[in-house]
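Let me begin by presenting the structure, written as structure tokens, before commenting on it.
For this view, one protein chain was removed and the others were kept in their places.
Presenting chain A:
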Amino acid sequence: MPKLKRRTFILGTLGAAGALVVGWAALPARQRLVGAAPLAAAPNQAALNGWVKVSTDDAVTVMVPHAEMGQGTHTGLAMLVADEMDADFSRIRVEQASYDAIYNNQAALLDALPFQPDDDGYVKRMTRHVAGRIVREFPGLAGTGGSASIKDLWLPLRQAGASARAMLVAAAAAQWKVSASELRVEAGRIAHASGRSATFGELALAAATLPVPYDAPLKKPSQFQLIGKPARRIEAPSKLDGSARFGIDALPDGLVYASVAMCPTLGGKAKGYDASAARTLPGVRAIVALEPVAGGIGGMGGATSGGVAVIADTPFHATRALEKIAIEWEHGAAASVDSATLLDDLSRALDTQAGNTHLERGDVDAALAAAARRITAEYRVPFLAHATMEPMNCTVRFKDGKATAWIPTQAPGFARDAVAQTLGIDAENVEVVQTLLGGGFGRRYFTDFVVQAATLARAANGAPVQLIWSREADMQHDYYRPAFVCRCEAGFDAQGSLVAWKTTSAGSSMGAPAMIDMSTDGASNQAYAFPAARVAHLPVETPVSVGIWRSVAHSQNAFFVESFVDEAAHAAGQDPVAFRASLLAGNARHLAVLHRAAELAGWGTPAAPGRAHGIALHRAFGSIVAQVAEVSVDADRIRVHRVVCVVDCGVAVNPNHVKQQMESGIVFGLSAALHGEITIENGRVKQSNFHDYAPLRMNECPAIETDIVASGEAPGGVGEPGTPPIAPAVANAVFALTGRRLRTLPLRLT
């Protein structure tokens, strides 16, 4: 019983405080193999545990609680099961899991707790322990975020695969009256030396009658057949012939469509409207006023605008009629908000307020006062939109007191509750079909568009309504990456060594301020061994709705930290790689990533004429990434030619998709670094479509080379860690090339 020993050990180290949690700890541990209710299975299918079904035609179905939004998680999760089962990977299928607590994303929730990654103190352990108990008890927390899907299910899905394998082997052993230890399993077939063999499908129904083993042995890493080897995306063919189904592709019988005009002022609503010219147009079924929606999560967010929607036979009829409605707006509290003023206000607030301290090491004030030399800088980053390629949409049918909702969502539990609450029915009466997502990046954790669609379903007389936001609505009514201002100060001793580091950021808090503020993620928990340091954040709430954007606060903080470390290196007269290395003494994983990136990029040898290199190193979501950008400047335009990326993500379950995600994170981060900016004037978002909020295009995309550090550590995340380092890497390269230090995103030379 190694599990019990582990628990005893933790409690033993808790001392007196441990007594407080003994009552809870004495409860049986919540296993994640079998759910509260048996898994629904077709007549030709056998559910072997809460994760795996085997059908008589040899197909193996893996239940996936996580949304596939491009990050490759369906493929990666299926690999974990298939490897331990010794299944035929070509016969693996995935199916959306329901709401059982075994499917909760425990890693994402526990990782959000405000502790240093390397902290092994008792407060952290006790808090995680208690939080873990809570997370394990409440179903419906199967969100996809925090780069945590593989991290969360690394053990549970392997255990599910191993347990299923053991049951199939036991069934064969019973039928053939041989010992299980004499059986071999390979590619979905079980064989005995006598020549007898059977496929998983032939044994499935018999296996399902046997007891579920909870302690089936897991493979050693050296025994992995699939894990660690490149695998192709399992749903790729469906994305090449038009058959993949995203939220916007839901086509239930009798479908009608809705289009919405929202108050252009953030958080405003319709005071009144004249729809007389719209009501009589062909195809129009109903015109509905929509209230502002508080779609925020965890204290983050704020209300999106209210407006007016048209339900019609087709999207064209809906949008055409919408244009004919004269709407009088009630602009609300945000009408005076101006993003340029707001950033200045954040800066001014830092003149007088110290913020909340998230990291305190040594006596930073004394160290700064005693420093032989000090440098200071102020950095600024703007609001950003997610701009997923698939605009926000949701389809809801409400009939006979029950609802079915087709939702491209990262949080099916929240989405289900939003539908239920809006329609005044129990969550049990809501069926959520979680579709493929045409990008998520954090936007689809929010449920504002779900509430709107459910409201419209009530006005559609039982017909399913598909609400599709225009691109303009999507861009102007987002939960934006918060704008931050950050003041940085570093002190050096007479020998030029860095002795003090202090950064204070200001902006909307990322997370409920009173509980968990993630605003300094990547700044308060970076790896540099500054002798004295303080990292603080000053929460300044605004009427602008804000949310989580790929890599959350790491996207701001990597820019602050990695740019200012570069400034410190130059101030100390040291090479940026050598300077970073001097602050990472003894941190082998970070050092290996840093040096490997420098080596692959040819750091230290001059770049091609007119070009220069810049480097950044950042840890996020359990993975360490270094990137070297090679840039040139042409007529004040920054051009990135090549990016070398090195990642240590622990075991790379599918190296192919690890590389894909690094490429993806880099291009996403480059879009923001070079172009991304949402500006607000009089409470209105100025940008409206891809002409003025311009993601990177093919002709601007650099060559990207990714190298994965071989590792036996447990997997870290990969969906987000590729994004944070690219902006500082490019800014540092621009400095190396031009001598100009760009401290504001997007990076502009004019």
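A few remarks follow.
Methods note: a contact is a pair of C-beta atoms (placed from the backbone, for glycine too) under 8 Å apart; a residue touches a chain by one contact, two chains touch by 3 or more; residues count from 1.
Quick note on the criterion: contacts and distances are computed from a predicted model.
Its UniProt record calls the unshown chain "(2Fe-2S)-binding protein", which is the correct pick from "(2Fe-2S)-binding protein", "biotin carboxylase", "Protein ImuB" or "Osmoprotectant transport system permease protein". Screening A:35, A:70 or A:145 against the full complex identifies A:70 as the residue touching the chain left out. Among A:111, A:152, A:249 or A:630, the one in contact with the hidden chain is A:249. Screening A:391, A:507, A:576 or A:746 against the full complex identifies A:391 as the residue touching the chain left out.
Those residues of chain A that touch the chain absent from the view are 68-72, 232-233, 235-246, 248-249, 251, 257, 282, 313-316, 387-391, 436-441, 468, 470-471, 656-657, 660, 663-668, 671, 689-691, 695-699, 701, 703-704.
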